[in-house]
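Excluded from the complex is one protein chain; the other protein chains are retained at their positions.
Let's turn to chain A:
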Amino acid sequence: MKLAYWMYAGPAHIGTLRVASSFKNVHAIMHAPLGDDYFNVMRSMLERERDFTAATASIVDRHVLARGSQERVVDNILRKDKEERPDLIILTPTCTSSILQEDLQNFVDRASIVSDSNVIFADVDHYQVNEIQAADRTLEQVVRYYLDRCRRQENLDQFVTDAPSVNIIGIFTLGFHNQHDCRELRRLLRDLDIEINQIIPEGGSVEDLKDLPKAWFNLIPYREVGLMTAIYLNKEFGMPYISTAPMGAVDIAEWIRQIHKNVNTLAPSSSSKKVDYEPYIDGQTRFVSQAAWFSRSIDCQNLTGKETVVFGDATHAASITKILAREMGIRVSCAGTFCKHDAEWFKEQIQGFCDEILITDDHAEVGDMIARVEPSAIFGTQMERHIGKRLDIPCGVISAPVHIQNFPLGYRPFLGYEGTNQIADLVYNSFALGMEEHLLDIFGGHDTKEIMTKSLSTNIGLIWNPESQLELRKIPRFVREKVERNTEKFARQKGIGTITVEVMYAAKEALSS
């Protein structure tokens, strides 16, 4: 048992639901008590999703506790099958249902005999894995299910495409700037003359999964989700994969060179057309991305040696640390991640780019570290933004968990060359604001003349009796002044000298009419 106010990664079923609802025509059924379908709210609100989220609950209530789910789960699966005609139904356990130890696999087996849809049971352990790990596992499970089935039916077409092509694995709903990153990757690949075979799970169809092996190789932009699938495809079909995140100019170049290597080794030996991407990298780095120039400009010079702290998921925290240290000359005093399961990789990546490494999922520990280091800027999640607010340190948000403002309508990728521009803006703006504050402090604010009167109401001759004063104090601060003004105005109009609670509410009624 531990005392917890906040968590970085959600429970496992959220990960499963994110994968399920990213695919087209896949329905998730949660075995959960009333109220556990909060995922639907998040998707509808944060992603501003126009469609009903294809996730429903098979409710666990008192009766289920007493007698088991019996026919209920099977009935719910079959009902969804009839109503929505999905390609796939994923039965998802929740932490509540997993302690009940009902044989959910058995329900799935029974339902799949009758239903037209495929039915699978999400194989995740709620007390072992978190949201991110569960998403990774579920995606692999779905891919494996469809490829195994194809192989059993012996209609697997393993011929690769003529032109070089890739699968992008791991773009999905509620991911940090995933939609924008996806668009940026498409653009990059088009520039490199590489076709996209499939993007999964976002917008993908499970019926098309059988064509995954047609691609030459796989791209895993974020190592949190998709790596398991890539390793599976590598083992079963010998498909190579690139798990570097193309974030920051140096890593993008590295990523393109890996693509280059893969394309050239896999290109049929007969074809003499070997690709060379170096001129492309050079042109983009120097002129399309402004980041390289920005690093040389005097703006960035002012940032030299400034201290920062970076915290987030493994992919984003590692990439941002490298960008700050390597590409902008900013000192990263501490870099950390809450992806404890991927700690080794993370440490290896940022070795030499920061003074200190923190691996924890306890936000209090992160807060203490930030308070101790006192950096000029923080790059972290929404939690770090709030820690920063409390400590008066600016913060740029670079990773999930996120808030509605991290689902911008405008184009804000983190990956690719446009991504480097966005990151440079984010970094620069965080620091610039911090500097401005600091300078204001030194020179005592913008406005050195003291403001004499704050209130526009003249409170001559009006007495608030103790009771009404108390009542006034109960009113939330942001409207209190307005209420005070309105009440006094009302009292003056009516010729009332002493303001009582009655007068206050009479004023409210009079004004609202």
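Convention: a contact is a pair of C-beta atoms (placed from the backbone, for glycine too) under 8 Å apart; a residue touches a chain by one contact, two chains touch by 3 or more; residues count from 1.
The rule is short, and it goes like this: contacts and distances are computed from a predicted model.
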{"item": "Chain not present in the shown complex, as UniProt names it (candidates \"tRNA (adenine(58)-N(1))-methyltransferase non-catalytic subunit TRM6\", \"Trafficking protein particle complex subunit\", \"Light-independent protochlorophyllide reductase subunit N\" or \"Probable cytosolic iron-sulfur protein assembly protein CIAO1 homolog\")", "value": "\"Light-independent protochlorophyllide reductase subunit N\""}
{"item": "Contact residue for the chain not shown (choose from A:Phe52, A:Phe287 or A:Tyr411)", "value": "A:Phe52"}
{"item": "Hidden partner chain, touching residue among A:Met1, A:Ile113, A:Ile298 or A:Leu409", "value": "A:Met1"}
{"item": "Contact set of chain A toward the excluded chain (per top definition)", "value": "1-7, 10-11, 13-14, 32-38, 40-42, 44-45, 48-53, 56-62, 65, 76, 83-84, 94-96, 99-100, 126-128, 130, 386, 389, 403, 471, 474-475, 500-502, 505, 508-509, 512-513"}
